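Only a single protein chain was left out; the remaining protein chains are all shown in position.
Let's look at chain A:
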Amino acid sequence: MDFPPPVAAERSVVWEPTGDGRRVISLADSHILLWDLQESSSQAVLAGSASLEGKGQLKFTAGRWSPHHTCTQVATANDTTIRGWDTRSMSQIYCIENAHGQLVRDLDFNPNKQYYLASCGDDCKVKFWDTRNVTEPVKTLEEHSHWVWSVRYNHSHDQLVLTGSSDSRVILSNMVSISSEPFGHLVDDDDLSDQEERRPEEKSQEPPQDSVIATYEEHEDSVYAVDWSSADPWLFASLSYDGRLVINRVPRALKYHILL
């Protein structure tokens, strides 16, 4: 399958997360292009495009397709700004100015909560946004000591957030307070209420606290990508500059805590 010759250097290409996988967006410098891949044809058809206008050279640095709203929303980052796009009209829906102090490196949508968006950037911070109210981040993490290159929600348990940074660390955080799962598994609690020895434990863990679960320091150089396994929700991998791919599991205790 061919694409027409690019107008500018492609920054990234993102597939439609659900559906029949026929649509792809690509980010090229200041343009966002929506492609329709037709099976019958070997040619990709440009279904829509939009471009940034403003002074200076504006370049997209990251893009992400929202899995909600039947995949009609795309979020992009350029410099310190995060923008949301409607793919039907290719028009901007929201804009978070100065989302980060410096360049925004990566974005990810919460797979279970439709308006929640995580972003990370060169100011060493990871921020969580509610796209309905873009004036203030919902939550900010400052655990890394250098640029954060990648942020990923766990596909099924969205309190688990993975970040990779050029300080060579991967950090797994437990963002209970803004996850889609109810605090402390209220339903489960009722079932377990007769088991006396469990009660104090459960009690002591409430109220839930956002916390760093683990910091992985296996990498010797900057970590540029992290992602969750699509098969096993407790497995994740990280890749660093020196070519090292590290696969880790969510700590067992936490896993049981989330499951039980």
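One rule holds for everything that comes next: a contact is a pair of C-beta atoms (placed from the backbone, for glycine too) under 8 Å apart; a residue touches a chain by one contact, two chains touch by 3 or more; residues count from 1.
As a convention for this text, contacts and distances are computed from a predicted model.
A.B. asks: Any idea which of "COMM domain-containing protein 4 isoform X1", "Vacuolar protein sorting-associated protein 51 homolog", "Proteasome assembly chaperone 1" or "isocitrate dehydrogenase (NAD(+))" UniProt assigns to the chain that's been left out?
C.D. replies: So, among "COMM domain-containing protein 4 isoform X1", "Vacuolar protein sorting-associated protein 51 homolog", "Proteasome assembly chaperone 1" or "isocitrate dehydrogenase (NAD(+))", the name matching the hidden chain's UniProt entry is "Vacuolar protein sorting-associated protein 51 homolog".
A.B. asks: Just name the one of A:Asp86, A:Asp167 or A:Asp227 that touches the chain not displayed here.
C.D. replies: Of the candidates A:Asp86, A:Asp167 or A:Asp227, A:Asp167 is in touch with the missing chain.
A.B. asks: Return the single residue from A:Glu16, A:Asp29, A:Asp123 or A:Asp158 that touches the missing chain.
C.D. replies: Of these options, the touching residue for the absent chain is A:Asp123.
A.B. asks: Can you list where chain A touches the absent chain?
C.D. replies: Spelled out for chain A, the touching residues are 98, 101-102, 123-124, 145-147, 166-168, 217, 220-222, 241-243.
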